[in-house]
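Here the structure comes first, spelled out in structure tokens, and everything after it is commentary.
Left out: one protein chain. Kept in place: all the others.
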Amino acid sequence: MNLLDPLIQGILLGGLYALFAAGLSLMFGVMRIVNLAYGDFAVLAAYGTLIVVNAALISPLAALLIVAPAMAVLGYILQRTILQRTLGLSPLPSLLVTFGLSIIIQNLLLMFGSADQKRLSLGGVDTASITLPFDIRVGVFPLFIFLLAIVILSILSWVTAKTQYGRLVRAVSDDPATVDLQGVNPKQIYALATAIAFGLVAIAGLAAGVQTSFNPTSGSMLLIFAFEAVIIGGLGSLWGTLGGAMILGVAQTVGAAFAPAQQILAGHLVFLLFLAFLPNGLTRRKVRA
Amino acid sequence: MSASVAQVLVEQRTHFVRRWTRTSIIGSSSFLVVAALLAVLPFMVNLSLVYSMIDLFILVILAMTWNMLAGYGGMVSVGQQAYIGIGAYSMVVLADSLGLNIFAAIALSAVVCGVIAIPISFLVFRLVGGYFAVGTWVVAEVVRLLVVQFPQIGGGAGISFSAMSDLSRDWRIATSYWIGLGATVIVVAACVLLIRSRAGLALTAVRDDMTAASTSGVMVTAVKRLVFVFAGAGAGIAGALIAVSTMRVQPDSVFSVQWSAFMIFIVVVGGVGTLEGPIIGVLVFWFLKQLLADYGPLYLILLGVIGIVFVLFVRGGIWGLISRKGRIELFPVGYNFSKKL
Partner (left out) sequence: MLDVTKLSAAYGQVTAIRDIDLAISEGGILAIIGANGAGKSTLLKTIAGQLPTKSGSIVFDGDDVSGLPAYERARRGIIMVPEGRRLFASLTVHENLQTALSAKRKGAWTLDAVYDLFPLVAERKDRRAGNLSGGEQQATAIARALVANPRLLLLDEVSLGLAPSIIGELYASLPIILEQGTAILLVEQDVSRALNVSDEVHCLLQGATSLAGKNIALSEISAAYFGTERDS
């Protein structure tokens, strides 16, 4: 059996998962929130793109220029109005509220959309492929998404390491009760982080909508993949997350090469192996709750 | 007054500790009276109501045990459907394939779930904060994906439960109802006893002070594991009851994350971290369901909105409003400290 092909497909798939995982881990890193509705917001963005595409007759990529900022604004407002009230020592309130949001979004989509599978089309680009040495064919779009993921992660890590906003993000994560003494409104830091995460989720939602199909309930699976990538990679490290995402992608595609129906199970099992034997992930960093 | 001072005073016999208060005596005895009244219900009302009451019992069990997990133990699981499914399938295997007596099969299903929860706890306890929740969800997905691999238990299509199929329809429903009622009484009593125990004291400490309890180490982890296993077993009983009442086990339905949504709604609306809350929450949930379930998605959206409103604005739930911040309790789990006359 040729494993090189699924290996490369898996690595590229990892790019998509890394896009998802980056926003999830940003929100956790800054606020210690795990947003259980995260995948559903991605699906919401994909449906939003579909609506814009159909209404304005533009390509999904152009529609993204509207949808991503819209999602970022939604994230900002959601943080200031609802999520901010759930922050505290206990993770219970934020989990309960985001789980509630997940149910609301899924059922709104069911009500106004339909239960069947949808897909975003780029009119040819999404199916085009190029041939690499050793006769390996890779899709142009997955390759593009993989490169985009690397660019976006690079920008994110530059922002966290070098800018004042990035410093404040790390400061608030160290000691949320002290940044206000520096003249900083922590709520503003939180809301900006959520806005960034939601912008990312819009991009990831579009990418997923092109690469695979989606329906109102596919958000749960996206959340789980993002989560697995974060844990395999190790908390608090963007590049670790990319590594985790690639491992998950490879586990899925290689698993599918052996047993076509077991793609997702293979990913889960590799995740559980990491949890059992390398609980702090690739980067092995310990992170407090 | 601090616990140690209280202890000294009790040892000197100048004070004594009462665990039964007037309201908890009334509360617990009315619980038993209600249970006794419920037991004769099948003779008095029509069977469709009796049938829908079995759902209510299943929900009470799920909500009570999820509340032990999340409300007291601080472990927010959204993966209890793993044990619901395992419990339901165990019931089919034990009662149908192995021909065990129904009651023994239910008890054993609970044991199976409890035992499976032990290794799972070692995995998911490694996840911090909110990631624990998603971890339990992944485990439930894995269990579902594994179960459907086995054609012997119906694969993806599910399997029917036939141990009670020789009973007439009426008797079958009534019997399921009594089994459900009995199981509910046992689970509620077990929750009360668990909270009254030493472990319960540690749990209440976890609930009341997340930071202090999380730093106090080994004991807390052991107690949390105990509760995790207990909740797994409880969800297993609920799963077994689902098999009994619906006579069919379908993987997509028993392993549905919607069970978690329901448990969470019930506990949040009733009152997180209290024994009375889940029971009140179940009544609210059940009432809404009779009223609105036909509206499908709209009904679920409404549940989501109500749940969020409670978390944001009514943290203590309905019981919190009724009990005036915990000063009334219907179950004898608190400590009331009085001077001897």
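Note that the chains are named A and B in the order they appear, and that numbering of residues resets to 1 at the start of each chain.
One rule holds for everything that comes next: a contact is a pair of C-beta atoms (placed from the backbone, for glycine too) under 8 Å apart; a residue touches a chain by one contact, two chains touch by 3 or more.
This structure is a prediction, so every number in the text was calculated from the model and none was measured.
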| item | value |
| --- | --- |
| Omitted chain's touching partners, listed by label | A |
| Contact with the hidden chain (one of A:66, A:171 or A:269) | A:171 |
| On chain A, residues whose C-beta touches the chain left out of the figure | 164, 167-168, 170-171, 173-175, 177-186 |
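The working rule: only the chains that are shown with their structure count from here on.
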| item | value |
| --- | --- |
| Distance from the mean Cα position of chain B to that of chain A, given in whole angstrom | 33 |
| Touching residues on chain A, where the partner in the complex is chain B | 28, 32-34, 36, 82, 85-86, 89-97, 99-104, 106-108, 110-111, 220, 223-224, 227-228, 230-231, 235, 262, 264-265, 268-269, 271-272, 275-276, 279, 287-289 |
| Residue ranges of chain B touching chain A (in the complex, touch as defined) | 70, 74, 76, 78, 123-124, 126-135, 137-139, 141-142, 145-146, 210-211, 214, 257, 260-261, 264, 268, 272, 296-298, 300-301, 303-305, 307-308, 311-312, 315 |
